[in-house]
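One chain of protein is taken out of this complex; the other chains stay put.
A and B label the chains in the order they appear, each numbered from 1.
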Amino acid sequence: MSTSARLGVLKTYKLFVNGAFPRTESGRTLAVVDTKGKLLAHVCHGSRKDLRNAVVAARSAAPGWAKRSAYNRTQILYRMAEMLEGKAEEFTRVLASTVPGGNRRAAKEVAAAIDRLVAFAGWADKFGQVLGNNNQVAAPFYNFTVAEALGVVCIVAPSEEPLLGLVSLLAPVICAGNTAVLLGSEAHPLATAIFGEVCATADVPAGVVNLLTGKRPELLAVMAGHRDVDGISAAGCSKAERTILELGAAENLKRVTVEKINGPAWYHETKMHAPYRIQPFVEMKTIWHPSGV
Amino acid sequence: MSPSPKIESKPELDFGNAWDYATAPEGTQVVIQEKYGLFINGEFCPPRSKQFMDTVNPASEVVLAKIAIANHADVDLAVAAAKAAFPKWKRLKASERAKYLFRIARRIQERGRELAVLETLDGGKPIKESRDVDIPEAAKHFFYHAGWADKLDYAFPGLTGTPLGVCAQIIPWNFPLLMAAWKIAPALACGNTVVLKPAETTSLTALRLAEIFQEVGLPPGVVNIITGPGNSGAALAAHKDVQKLAFTGSTRVGKELARNLAGSGKRLTLELGGKSPNIIFEDASIDQAVDGVVQGIYFNQGHVCCAGSRLFVQEGIMEEVLARLAVRIASLRVGDPMDKNTDLGAINSLGQLATIKRYLEVGTAEGAHMHQSTAKLPKRGYWCAPTWFTEVQPSHTIAREEIFGPVLSVMSFRTPEEAITRANNTPYGLAAGIWTDKGSKIFEIASRLQAGVVWCNSYNRFDAASPFGGYKQSGFGREGGRQGLWSYLELKA
Partner (left out) sequence: MSIRTVDKVAVEARAASFQTRSIKNESKRQGLLMVTSMVDLTTLEGKDSAAKVRSLCQKAMLPDAALPHVPSVAAVCVYPRWVELARELLAGSGVKVASVASAFPSGQVDLATKLVDVRAAVQAGADEIDMVMHRGAFLSGQYEVVSAEIRAIKEACGGQHLKVILETGELETYDNVVRASELAIAAGADFIKTSTGKVQPAATMPVTLVMLETIRSHFLATGQMIGMKPAGGISRAKDALHYLVMVKETLGDAWLSAKWFRFGASSLLNDVLLQLHRLESGQYTAYYDVTES
């Protein structure tokens, strides 16, 4: 930072919806301060209407994204890793200034987030082989079970590890061919806000990833009850928040996964890179076809 | 010999009685007790509630037995027994656990005829189906899962699975013993203990299964069976010591259970209703497709969650399909379920019959044309002739709601895209059927139908090795196959 008298440009980060960066329709913003309490920037205070618009975008992008070849999804996820690597310094700076733990912690988080994207990039064309199989039925049928994308998944990212948490929840969801509407860390929203720039430059089709910043109490119940949402992935939730999600989800029986991951567990690669973290966001479809000429 | 002259009116086939089949009643006699208690901790015991309900043969309206009604105290006892049995059952060497399941499977086969007769008496389904489908498939589920018990380490590479604890399992009345097997077999194979609640109208075969558990020496408390109406099930689901709930039944009750369990930390799998599409393209093998449609909707009187209740026919072959459908339905024999030649038995209960009749009225009132087989129905008992509606519009109630009876709604489509859109235009997503002779069309359409099971050139095929379960509001989780184990294990890296 310059110490000259020049006045810095204070940025207001926007939402990332349908491949564009709109402001919240509500006109509200939230101030982001650094660990010393100094104003760093503003982010949008996303509303239920922003959420609704994001779901519309995610829904319309869903069939196209699911139909892309897994190989293509691999490359796009890898491209996200490349773009994140390119922005590593910026993310490290932002995280170091807003999250306790300083530069070293921040750098570690960014590196882990990049590696996570690389790991799931590699899974895109393999998880189906691990989760699916053919079935030896006692009849002249070729019978096989395949994993298919759920559709639209809403993600509630944890407050801690604002970048790694986001990436950890997002990667398995989009890797499987779902589109995502993600509510970023409420406490540290900057990583979410900047992550839109990663998506926008990584060939992620419009609507596949939609990023909101805002407050859980306003959005969780709306997300959970939205009938055009097929699944929910959340982490870092209180019991009350989990109840809100599961209660709302009963409306259309959306699939809810609330992971309990804390502190060092976010860095546990064996657990966090497992294909079984994709499993909750696919449907297993079993197909029977007679075999006979 | 000269061929018959060409005729002006539409040629019709006559399915009369030039040669009729004599009645062929299944002769096996089964002993039914006057009264059944609850099966808790390896013993039959009278209910704490001191209350009983009648179970009725829907084909004759005769009361078969009195069945215990479990109250909260009974649920407590059953769950406590399952909880107490859990540590030892969990620690038992997996290959030994497997052998218990193998024993159960074998005894189901050996007592197959008795179980089939009981199933038919209590539920009204044709003896042909209970004998050839329900009971053999129930045995197969135990055989299949027996083999998994000591192979769970290979099911999900990289993960170690441990059992969850006490599983509450609530099952419906359409396939009483088979659903019990679908639920109990994987739970036991994975090392869990069970409290099962059969449906109110069909408890007898589950209680017979309890006798088999006694015969094979299954340790007390590993499976407990409590009977009663929906309240008993609700109490079971809500019990604090239940770790997992598996429910098969209506979407309405499924949602209610999901709400009740929100935030409880209990695992939940739901196998719910459906309004499954069966799609016939003009290049299909028409005669087999029509057989499949009949199998899809009239199997088990249409009391099948994955029944192919919406038939979509490509416009160009509509007339041909309807003509064949009418012919095929004319040959269906409706009546005494104990007659080995019966194709459609009794409707499971008076309440369900009323529901079906209401839909028949609504269908007609909304403008669809109702057709029914002219099969003569018995005087006593609950009956519904095989029914199909033409002139059905996608907006009609009978095209949207699950009827759970022998009622087919026939609609048309013009292009594959329209077929897919119409097929998916439902909150349900349990199953679907596709009939076409073109392979590439099969794969494209199968991949775009939102359904957990897609039957290509077939319908209503089941196998223990084949995962079953729905998309969307038909529930979540799978039963059968490797994927079915997922819901009964705590899996850790």
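Criterion: a residue touches a chain if its C-beta (ideal position, glycine included) is under 8 Å from a C-beta of that chain, and two chains touch if they have at least 3 such contacts.
Just so you know, these numbers come straight off a predicted model, no measurement behind them.
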Legend entry - Visible contact partners (per top-of-document touch definition) of the missing chain: A, B
Legend entry - Absent-chain contact - pick from B:Ile32, B:Ala323 or B:Val362: B:Ala323
Inset, instruction - For the chain that's not shown, point to the residue among A:Trp65, A:Phe91, A:Phe141 or A:Phe195 touching it. - result: A:Phe141
Inset, instruction - May I ask which residue of B:Thr426, B:Ser458 or B:Ser474 touches the chain that does not appear here? - result: B:Ser458
Inset, instruction - Using the definition of touch stated at the top, determine which of B:Ser285, B:Thr355 or B:Asn424 touches the missing chain. - result: B:Ser285
Legend entry - Contact footprint on subunit A, counting only the chain that is left out: 139-141, 290-293
Inset, instruction - Pick out the residues on subunit B that sit against the missing chain. - result: 1-7, 10-11, 13-24, 128, 132, 283, 285-288, 291-292, 320, 323-324, 327, 330-331, 340-341, 437, 457-458
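Methods note: only the chains that are shown with their structure count from here on.
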Legend entry - Of subunit A, residues touching subunit B in the complex: 130-131, 133, 135-139, 141, 143, 145, 148, 230, 239-240, 242-243, 246-247, 249-253, 255, 268, 270-271, 274, 276, 279, 283-290
Legend entry - subunit A contact footprint on subunit B (complex, rising order): 140, 156-159, 251, 254-255, 258-259, 261-263, 270, 272, 427, 442, 446-447, 451-458, 461, 463, 465-469, 471-473, 475-476, 478, 481-483, 486, 491, 493
